[in-house]
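The block that comes next holds chain A.
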Amino acid sequence: MNAARPASDPPGAVRFWRAVFALVVAAFAVATVLRFGLGLGAVTNLSDRFPWGLWIGFDVLCGVGLAAGAFTLTAVVHLLNLRRFEPILRSTVLTALLGYLLVIVALLFDLGQPWRIRHPLVFRNPHSVMFEVAWCVMLYTTVLAFEFAPVVFERLSLHTLGSVLRAVSTPLVIAGVILSTLHQSSLGSLYLIVPEKLHPLWYTPLLPLFFFMSAVGAGLGMVVLESWLSGRAFGRELEMDLLEPLARAMAVVLGVYGLLRLIVLRRAGALARFADPGYEEAMFAVELALGVLLPVGLLALPRVRRSGRGLVVAAFLAVLGLVANRLNVSVTGMEAAAGARYLPSVMEVLVSLGLVALGFALFAFAARWLPVFPERGATTPGRRAETARPVAEPVEV
Partner candidate 1 sequence: MSAGLLIDATLCVGCGACEAACKEANGLPLPVEERTTAYTWTVVQQREGQYVRRLCMHCLEPTCVSVCPVGALSKTEAGPVVYDPKRCIGCRYCIMACPFGVPKYQWDRPVPVVGKCVLCAGRLEQGLAPACAAVCPTGASLFGRRDELLQEARARIASEPGRYVNRVYGAEEAGGTSVLLLSSVPFERLGFPAGLPKEPLPLRTWQVLSKIPDFVVLAGVFLYGLFWITRRREQVRAAEGEPREADLDERPAPGDGEAAP
Partner candidate 2 sequence: MRRPALVAPLVAGIAAAALAAGAAGEPARWRLPAAIVFEGNPESPGRVVFRHDSHVSLQPKACLGCHPALFPILRPVRTTSHARMEAGDSCGACHDGGKAFSARDGGACEVCHVQGEQG
């Protein structure tokens, strides 16, 4: 939402967002130089007690989790054959592809020796969840690139290449769903090995299932949110007939997820903690309210479901809820065992902000140059003329 406003917006607002974007990017550049020049200790609040901070908790865990809309939607369109969702598929896949690329960039910031990021390909340890996640993320990013490539080929009129990819689209989609299921859940499995460190409000052998379910739910929320954002940016109508069922699916997934979590907590006897609530209990309540109670409650009201604004608010809350959950698992839940509080440094925040801004800019750029959105009046992108023009005239960002 930086400079990605149509020309009809007041120039003042455009100039404001461009200035914000420029500032964030400049700060990001400075933080980058310091990070690689001075090392992790100099620019982050990371320590031996808190070796994983914002870049893992937000950039990686949330970045991957919120990109889950892509594999869900490709499965809905290509495997469940619900073709009517196709008009929002391309933008969803683009969001996920950019998301994963930025996750990899964030990893380059976080790794102590980022130039060795290829090592998991050479040195293998199948007992490591991290090893599995590394492979899945690498393979799935490749799958996403292949899933999005036809859009680029269409723009460049490379029809042969496009039809080659279309021929293998089903195996690609199936591979994407399997890889996503694996690594979305494995991000939760990363924490299975610290039963004595992660707070009992979050530690459960079902962590992988919970990471997967919350990613599917909030990932759908992200699709709704992204449709609204690009609608504002490119002056398009909200596809209510598509977003409403997605929001409902999101509410069902998140509702089941929230219920399961409460049942698991009750069985573990952890609910008794709320008799004398402390810091962790408060953070858990925030997470549950944002991620489950509010969005599910709102979407239970027909009035909310009928309004575009209602869907967007519910989706936004679900997205915030996922962010709260991932930060609770990676930070809040680990603080007691670490015997220390962790708050990210300014530099850490600047890098994370910069990557988000970069994501918005890249999306806006791609959406202008590539046939990401269906042309107005067209029913499905598949019927578009092969020589489709970009939906918006290229505008300087």
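One rule holds in what follows: a contact is a pair of C-beta atoms (placed from the backbone, for glycine too) under 8 Å apart; a residue touches a chain by one contact, two chains touch by 3 or more; residues count from 1.
The candidates were selected such that all candidates are chains of the complex that A comes from, given by their letters.
It should be emphasised that the depicted structure is a prediction, and the values quoted were computed from it without experimental measurement.
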* Structure fact -> Complex check, chain A vs 1 or 2: touching candidate is 1
* Asked: Where on chain A is candidate 1 touching in the complex?
  -> 36-42, 46-49, 51-52, 75, 78-84, 86, 110-114, 116-117, 119-120, 122-132, 134, 170, 173-174, 177-178, 181-182, 185-186, 189-190, 192-197, 205, 208, 240-241, 244-245, 248, 300-303, 305-306, 379-380
